[in-house]
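One protein chain omitted, others in place.
Think of it as A and B in the order they're written, each chain with its own count starting at 1.
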Amino acid sequence: MSAGLDIMATQLDSAADAAQRIGELLGVIAFATSGALLAVRKNLDIFGMAVLACSTALGGGVIRDLLIGRTPPSAFTDLTYLTASLLAALVIFFRHPSHRLTRGALEITDAVGLGLFCVTGTVVAYRYGTGAPTAALLGMVTAIGGGVIRDVLGGQVPSVLRPDQELYAVPALFGAAATATLLHFGYYRAWSGLLAAALAIAFRLLARRYQWRAPQARHSPDLRGR
Amino acid sequence: MSAGLDIMATQLDSAADAAQRIGELLGVIAFATSGALLAVRKNLDIFGMAVLACSTALGGGVIRDLLIGRTPPSAFTDLTYLTASLLAALVIFFRHPSHRLTRGALEITDAVGLGLFCVTGTVVAYRYGTGAPTAALLGMVTAIGGGVIRDVLGGQVPSVLRPDQELYAVPALFGAAATATLLHFGYYRAWSGLLAAALAIAFRLLARRYQWRAPQARHSPDLRGR
Partner (left out) sequence: MSAGLDIMATQLDSAADAAQRIGELLGVIAFATSGALLAVRKNLDIFGMAVLACSTALGGGVIRDLLIGRTPPSAFTDLTYLTASLLAALVIFFRHPSHRLTRGALEITDAVGLGLFCVTGTVVAYRYGTGAPTAALLGMVTAIGGGVIRDVLGGQVPSVLRPDQELYAVPALFGAAATATLLHFGYYRAWSGLLAAALAIAFRLLARRYQWRAPQARHSPDLRGR
């Protein structure tokens, strides 16, 4: 019985490991695609596309690894992620939507990357030994970081700051906090992690679809405002 | 006598520790306020304000911690600073000066953050075991870093580079170098640290007030210049 439970636990663990790796790879591909699509919009050449795709896809994870002290970051030692980013850029170079549709495609791939990375980033940080709140913050930074790098390099205000961009940081924080809670109480499994990622992606896409906007600070018309 | 001196030294140390913590917290609040004010000027929503306030307030310290190898950076493990940044952003969301006055308020809060961080950043680096010149450089980077992140994310040329912005890096370097000198010769106390911060803040504000500008390189009118 006990041996059976151990085997089951090990299977669950290896399932979670596989899900983690698949989730990271899909997140990398999604963000690389979003970077390559922005490159198409900005008329970059194929090498500029490759640089922007890789910065977007690997940037968040590199920042997370630097913050937890894992050097060199896995993006530089495990070349699977770099290869996947370059392949995604190559595919977009040859087959991409027309100019009018790139924006929608960019935002969908960006949402998928955001949702997957807020979960996998939290898991990596937690397993590295940080507490649950720190892991949630690092997961959010992992999810947001790549997109910020993409937007700063591409010369536009980061999505996370734009008021015409509906809720962006909030879905990432939601997914990261849910994952950290699951990890803290020992309920994190492959399927619950996937669920958290799916909810974060749905949250972000619904916010886009129904234009859930957050309030802006009012500008007082007079000069006496404090 | 000796025991009395030891106790006095311990009291001095704990006073310096308390001053260090209060100085860091005030610097965080000042920079968070400056980030939130820029967010008001740029019409960001409340979450964009929170992101910009936190990046500004915590960015310099995160860079410093990465540079000295303290991972994860204290901004991710001690949530006091994050909470203070969010509260500052919330206050500015509800009560901020009118559009015409935000610029002045932004520059005053920025000067206060600059002065406090060049001192506390130098102290953190020095206590971590770097030499005095390295500590002074890291203190200057801590002080400047948050504002650079704020300006790059907010889409404007960093204050530290703008020629219409009077001396910016110089007050930070002055405060950091003074602190490193005090530390190196064993004269660093709570009050001398506060004095160095006050002098750096005054230096920066006087430079604004009296428009102390540094010379720009002349553009030669002819084409033969080398």
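Definition applied: a contact is a pair of C-beta atoms (placed from the backbone, for glycine too) under 8 Å apart; a residue touches a chain by one contact, two chains touch by 3 or more.
Quick caveat, the model's predicted, so the values are computed rather than measured.
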Tell me which of A:Ala16, A:Ile29 or A:Leu44 is the one touching the absent chain. A:Leu44
In the whole complex, not just what's shown, which of B:Ile22, B:Ala105, B:Val170 or B:Leu194 touches the removed chain? B:Val170
Where the missing chain touches chain B, by residue: 66-69, 125, 130-131, 133-134, 137-138, 144, 148, 152, 157-158, 160-163, 167-170, 213-217, 219-226
Where does chain A touch the missing chain, residue by residue? 39-40, 42-52, 62, 66, 69, 71-73, 76-77, 79, 82, 92-101, 152-155
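In this text, only the chains that are shown with their structure count from here on.
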Could you work out how far chain A has to rotate to sit on chain B, using CA atoms and steps of 5 degrees? 120
Taking each chain's centre as the mean of its CA atoms, chain A sits from chain B at a distance in Å of 30
